[in-house]
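Please find one structure pasted underneath; my questions will follow.
Only a single protein chain was left out; the remaining protein chains are all shown in position.
Should a chain be cited, it is by its letter among A and B, assigned in written order, with residues numbered from 1 in that chain.
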Amino acid sequence: MKKHLAKFVAGLTVAAFAALSMPTASGAATTLRIWADADRKASVEKVAGAWGKKNGVTVTVVQKDFGKIRDDLKTVDVATAPDVIVGAHDWVGELAANGSVIPLTVSKSVAAKIPSYSLDAFSYANAKGNKVLYGAPVALENVGLVVNTKVAKVPTSFDDMVSQALAFQKKATGNFGLVIPGGDAYHNYPLFSGLCGYVFGKDAKGNLNSSDVGVGNAKLLDNASQIDSWNKSGLLSSKVDYGIAKNAFLAGKAAFWVTGPWEKDTLDKSGLKVQIVQMPKNKCDSVPFLGVQGFMVTKFAKTHGVESQARDLVGSYMMSAGAQTQLSSENGRAPANTDAAAKITDPLLKQFAAAGKGGVPMPNIPEMSSVWGDLGTAWTNVFKGADATPAKSAFRTAGKNIVAKIG
Amino acid sequence: MSDSTNHRNDHWWRHLVMWVAISIAVLPPLYVVTAAFNSDQTLSGSSLIPRSLTLENFKGLFVQKEGGAEVFFVRWFRASVIIAVLNAFFTVFIGALSAYAFSRFRFRGRRMGMLFLLLIQMFPGLLNLVAIYLIVLRTGEVIPALGLNKLTALLVVYLSGAMSVNLWLMKGFFDSIPAELDESARVDGATPAQIFWGVILPLAVPVLSVVGMFAFVGTLNEFITASVLLETVDNFTLPLGLQSYIGTNFEENWGSFAAGVLIAQIPAIIGFIFVQKYIISGLTQGSVKG
Partner (left out) sequence: MTQAAQYRPSLLARVISLFSGVGGLLVKLLLLCVLNGITGWAIIVLFTQDRIAWALGTIAVLGLIDFIYLVPNRFLPAKFIIPGSVLLIAYLIVPIFFTINTAFQEYSTGHVLTKAEAIDTNIEQNVVQGDRFFQMTPARDASGELVLVLVDDTSGQTYLGRQSGLEEIDSTTVSVDDFGDVLPPAGFTALVGDELFAIDAELAAFEVPLDNGGVIRTEGLSGAYDSVPGFEYDASSDSLIAADSGVAYRDNGRGSFTSADGEELVVGWREYIGFENFTSVITNPLVRQPFLRAFVWTIGFAGSTVLLSFAIGLFLAKVIDKPNFRGKKLYRSMLVIPYAIPGFLSLLVFKGLLNDDYGLINKLLPFDPPWLFDPWWARLSVILVSVWLTTPYFLLVCMGALQSIPAELVEAARVDGAGRWQVFRKVTLPLLLVVVTPLLIASFAYNFNNFNNVYLLTGGGPSTDDQAVAGATDILISYTYKLAFESGKGQDYGLASAISVYIFFIVAAMSASGFLRSKALENMK
């Protein structure tokens, strides 16, 4: 028995040592925690840090994968939860329905400097159908038609674009006319909108209406034969993926490329002469999807007792021209604030911004998760070459499926 | 073996089979190599020869770019290797303990227990991570070392499968070790623990090596659990850290990612070279004389 006693004594000794090494409880300090992705972390640190210095607040920026910011917000523990997040506008519906982010109000003077579509993008209708703002739009991104001006001219019309593309394609084997990642509903949206397709219609109050699905709408179906002809002529193929499209364009083997400002550095370094425009009008305006990035205040700011601070940072400071100019120059995106936007000097960034004119913010209602898959599948199926599904039936099926999935 | 002394085993067709298999095995990894040396930052699907060669991707892992994000590659690497070694070690240890019990003892619920341990792994784990997160969170309130954002917690979660995942493999091997060996040791007065350490484990080195290898490589590549439990970038494991190079939509730095993956393979390869002689050793010479 003595031996056993000795073991317990030894155990208790270890316990005592463990107790001694106990970390001191982390005291609540005057800190504000922000979640940002790797690309934006440094710039957010700088800009939010400047605000913090002014207000006597320490700002901690925690790096998260962009998509995980949205996912982790559901499960995060209060103790380590963020007060402010960087996010995309199309998360807003889900985050608002989950009560993860809190409504903001902005003064008219602030709102006057931010285009209303980007404020709308960060808004979600409440029970009364009023738009409630949940975030500060900071940066805009959209795809444009990148023209390799060495081998093609900026197209004057949609038909001109098609004929130039086909002509270049025929010039040499391995040449591409127009490259768009296959089966990708986002990059193909200019084609889709150009044929009068839309995802969700709007109700009387201007809010997105999930029961009005425009993926298989009559006008689009009427125009769908154009898609079949692009497939037949080999203008577009779903076998061209993002990497193939990019490599082809950078190698000078594609006349036109649909891509966005995230490739600005690549284009700058490529040595190619390019110009970026909106895809020319087809049956309707060939507008791209708009993505708006911004800052949101989480419900945890309340529990942490930093709600007013967080609202100040997001609702007024981040909306200002000064902050947005700096964020824009660090991240290579057009700022939302119009004063800041007027100051952009980078030619490509300016052209990308211009290519987004009239664009449609990606729908931010949670029902959008029912759309991406089927819309993408439709694009895959219509550009399969010889085995392609006729566009009319592909988009009709996609529309039907989406309605069924929304339920 | 009867024909071990001559070269009859060195048939040309064996080499041919090997080279065919190897070329299939290494083709996709070669693309990773290409991407690592390519300046294009794409995971090129069409070409094995990069458009332009560069070492920038490797440099970017170690040297912080002007105004760019801080680099933690060395920390990630170290964390991954440490946790992989520990996980391999403890997985083998815990797995061997359980396999020994199921192989050598007869107790109630033994058969059902084995079946249960096999079936329990079949539960689709898609949603278990939410629960694991909460458990680790609550544990951390009591034992900080086992809380969120701690590599020790990650290790412990990895070890939860140590018993079940390789149980059948190890038990099968233990069963093939002749019971007469235990018996004679027992006659000499050895306890079960002594038999375990002194008889079974030394003879089981091949299977221990295989299991250790699985656990080691598996840990080096594990992403999902780590992504749930580790929160700050300075505490990441290698796969988690590398993921941030390709985590953003379209802005994918495949080059840096691929370069990181290549470096990450070094411990795996060293590990394999280290254990492969043990995988083949052991029973070949000692098998059943008694």
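The working rule: a contact is a pair of C-beta atoms (placed from the backbone, for glycine too) under 8 Å apart; a residue touches a chain by one contact, two chains touch by 3 or more.
On a predicted model such as this, the values are computed, not experimentally measured, just so you know.
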| item | value |
| --- | --- |
| Contact with the hidden chain (one of B:V71, B:V85 or B:M114) | B:M114 |
| Touch with the omitted chain, as defined above, among A:I114, A:A224, A:A254 or A:V306 | A:V306 |
| Selected from B:G60, B:P239 or B:G255 as touching the chain missing from the view | B:P239 |
| Contact footprint on subunit B, counting only the chain that is left out | 1-2, 4-7, 9-10, 14-15, 17-18, 21-22, 24-29, 31-32, 43-46, 48, 93-95, 97-98, 100-101, 105, 107, 110-111, 114-115, 117-132, 134-135, 141-143, 156-157, 159-165, 168-169, 172-173, 175-176, 181, 184-185, 188, 190-199, 201-203, 205-207, 209-210, 213-214, 217, 220-221, 223, 239, 258, 261, 265, 268-269, 272-273, 276-288, 290 |
| For subunit A, residues in touch with the removed chain | 4, 7-8, 10-19, 30, 55-57, 74, 94, 96-100, 102-109, 124, 126-128, 130, 132, 237-241, 243-244, 299, 302, 305-313, 315-316, 366-367, 369-370, 372-374, 377, 380-381, 384, 387, 389, 393, 397, 400-401, 404-407 |
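Methods note: only the chains that are shown with their structure count from here on.
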| item | value |
| --- | --- |
| Whole-Å gap between the CA centroids of subunit A and subunit B | 36 |
| Sites on subunit B touched by subunit A in the complex | 40-47, 51, 67-69, 130, 133-134, 137, 144, 148-149, 227, 231-233, 243-245, 247-251 |
| Interface residues, subunit A side, partner subunit B - complex | 22-23, 37-39, 41-42, 62-63, 65-68, 75, 77, 80, 241-244, 246-247, 250-251, 259-260, 262-263, 266, 330 |
